[in-house]
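One chain of protein is taken out of this complex; the other chains stay put.
The block that comes next holds chain A.
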């Protein structure tokens, strides 16, 4: 029986439990056996929760662990002569072979013991699925019956249901912590496996990045070097170009909209500019390769420079475009938070508007603007699709914006897509890069949010 079918049956049982529980509670009153402590619907929920939740949790657990258990059983059932000498990875390989054979996508004629194991796997799978589904449904029915029997006028079902609901909501908010924990642990765990093969010092300070590892022993020129410095430089370089576009344009348009524009203009221009922030990044990537990269190349050629097809400049320019509304709306907020009295004071001293902005408003808003810029920088560093589409693949330690550089995110994508075995240093290096990326952006975010928050407190 399939997972979703069992889930459906459990849901139906739960719904039935609600209905039966509620009518039973209503009957209790009708028969005159006293006043109910809780409303009939709470009795319904009480039965429904008992019928649904324990079985649902067990079903989830089986969905996660079930296949493992079955496969372990099959492996344990293999003749000792075949498995005694196997290392862990050979064991995994054997298991994969059995799995493929069971799915009917096996390769060639399998050894008899593999074929037998595959048959056993298929058998065990369907058998265990039936057993588990039947057991869960029977268990849910039993729990439903038990809860029904317990229903009584003075049973405090409301308190029970509400406590469960509160617990469920607390678990929901714990999910936020679990997500962060999941990110950190999975990155650290995989990165440690990478560092077991490649020294962290070489990773952080090495100047050579060529993640192609040899598939055959005798292959030439692809020993795999994982010095991340050129990749990190590429990321910073492209982000720098992007910030050079986004910060002046974003800041100036924020100043214009906050200080000069009439309310009518402002109410039109601001949302239109924010469309730029709502456009998916893959669209910017396509725009970069379709339009901006050829423009940059033509400009370079007319200047007599040689320009790479995927120059850092094109990727950086488009990324800057994407960040304009980000910088401008954050700066707009902090500029508007500067008290009007400061502006009035400056105007009273005879300062022009631009003098007020440059000498009073901007210095007062500076911490907030720095925070906005840091947030934008963290966006730029973590941005993926624009650089995957418009920046290069080869690591290159250069300051020439017309050459191609690669970034951390590009390397993560290129090392993890395509058919590579999961255990190679190449794929694991992506997780090390991911860890680096996570740490850097986390630091930037924490600092930026801290600055913005502290600044807000001063004027509020």
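What we mean here is this: a residue touches a chain if its C-beta (ideal position, glycine included) is under 8 Å from a C-beta of that chain, and two chains touch if they have at least 3 such contacts; residues count from 1.
One rule holds for everything that comes next: contacts and distances are computed from a predicted model.
**Q** With one chain of the assembly withheld, which option in "Molybdopterin-dependent oxidoreductase", "Oxalate:formate antiporter", "5-oxoprolinase subunit PxpB" or "Phosphate transport system permease protein PstA" matches that chain's UniProt protein name?
**A** Choosing among "Molybdopterin-dependent oxidoreductase", "Oxalate:formate antiporter", "5-oxoprolinase subunit PxpB" or "Phosphate transport system permease protein PstA", the correct UniProt name is "Phosphate transport system permease protein PstA".
**Q** For the chain left out of this view, which of A:32, A:104, A:278 or A:304 touches it?
**A** The single option touching the absent chain is A:278.
**Q** Mind listing the chain A residues that contact the chain we can't see here?
**A** Against the missing chain, chain A presents residues 64, 67-68, 158, 162, 165-166, 168-177, 179-180, 182-183, 186-187, 189-190, 248-253, 255-257, 259-261, 269, 272-273, 275-276, 278-287, 289-291, 321, 324-325, 328, 352-355, 357-358, 375, 378-379, 381-385, 388-389, 409, 412-413, 416-417, 422, 430-431, 434, 437-438, 441-442, 445-446, 449.
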